[in-house]
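Note that one protein chain is taken out, while the other chains of the complex remain in position.
Right after this comes chain A.
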């Protein structure tokens, strides 16, 4: 048992539902008690989805827990089959059904005899994997199912397309800025003359899955969802894949270079002209993306050496860390992820780029780290944004879990060249603006609000003399909390119970020496 207030990644079935409802004409049936269809609310509210979410529950109630589901699940499957004729019905186990240990596979086998739709059971262990791992697994399972089927029926077309082409794997519903990223990736590939063969799961059709191997290679923009599928396709169909996330100027260039290699590998076989994307990268970097210019600008100079903490899923946290350090000269004091299952990869990515690495699923640990480091800005999830609010540190949101404001209507990719612009904006806006910073220091600040008592520390037995309080109030608001805390730490260390103006100065001298 674990005392928990908050979790970064959701339960397994959410991942399965995200993949299932991303495909066109796939219906998911959850074997779950009443009220577990909260996924529908999230999709309808966060994505502002205009269509009914294709997820229903086969309700587990008292009768089911006593006597078993019996015909109920099968009836629900056949009913959905008749009502909506989906291409595929995915029976989704939940925490409840995994304890009941019913033979869901048996229900699936029986239901598929009588229904027009294909029926599969999501092969996901609720207690062993989280949302992201489940999504990865379910996507692979569906792809494998349809390719195996096509192979058996002899409808599999293994000839590659005439022109270079790629699949984009891992774009899904409720993914962080996935829709925008997808558009940006399509644009990038089009610019390079690479045909987009298929995008899965978002908007993908199961009837087309058999043509997945016709692409020259696969791209997996996010580590969390799609990697298993790419590995499966490489193993079974010899399709190479690019798993670099094209986030930031340098990694976007690396992404393109890797694609170049893969395109040329086939081109040489087909005795076609080899492609060269170097001039494209150069042109985009210098003139299309503003990020390179931004990093050379005076604005960015002010950011040099500023300290930040980065936390998020493995893909975003690693990519943002790289971008901040390599492209903007910002110092990442701590970089972390909640994707515990991907620790090794993450360590490798951020090695040498940050002072410490934090791998945890516990948000209080992240909060304590931030409070200890006191960075100028945080780049994290919605949770870090709230931590930042409490201790007056600005935060840019770079990863799930997210709120509705992270599903913007406007075009906000994180990937590709337009993505670099968006990231630069978001980073720059997260810090207090450079000039403002100076002016506030010079003129003693315009913030007249009371001393911030918001602090994660619990040390409260110190008293401030009225004079010292007044002095504290003269300090600009955005650093006041930090100075207050530093002074208190100093007082504690030196056994001082009453903080006077002199103590404040002493603390300041200590800090600057």
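Everything that follows uses one rule, which is that a residue touches a chain if its C-beta (ideal position, glycine included) is under 8 Å from a C-beta of that chain, and two chains touch if they have at least 3 such contacts; residues count from 1.
Here is the rule we go by: contacts and distances are computed from a predicted model.
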Matching the hidden chain's UniProt record against "3-methyl-2-oxobutanoate dehydrogenase (2-methylpropanoyl-transferring)", "DNA repair protein RAD51 homolog 3", "Light-independent protochlorophyllide reductase subunit N" or "NADH-ubiquinone oxidoreductase chain 4L" returns "Light-independent protochlorophyllide reductase subunit N"
Given A:14, A:73, A:292 or A:475, the correct residue touching the omitted chain is A:14
Among listed residues A:53, A:78, A:138 or A:369, the absent chain is touched only by A:53
Note that chain A touches the chain not displayed via residues 1-7, 10-11, 13-14, 32-38, 40-42, 44-45, 48-53, 56-57, 59-62, 65, 76, 83-84, 94-96, 99-100, 126-128, 130, 383, 386, 389, 403
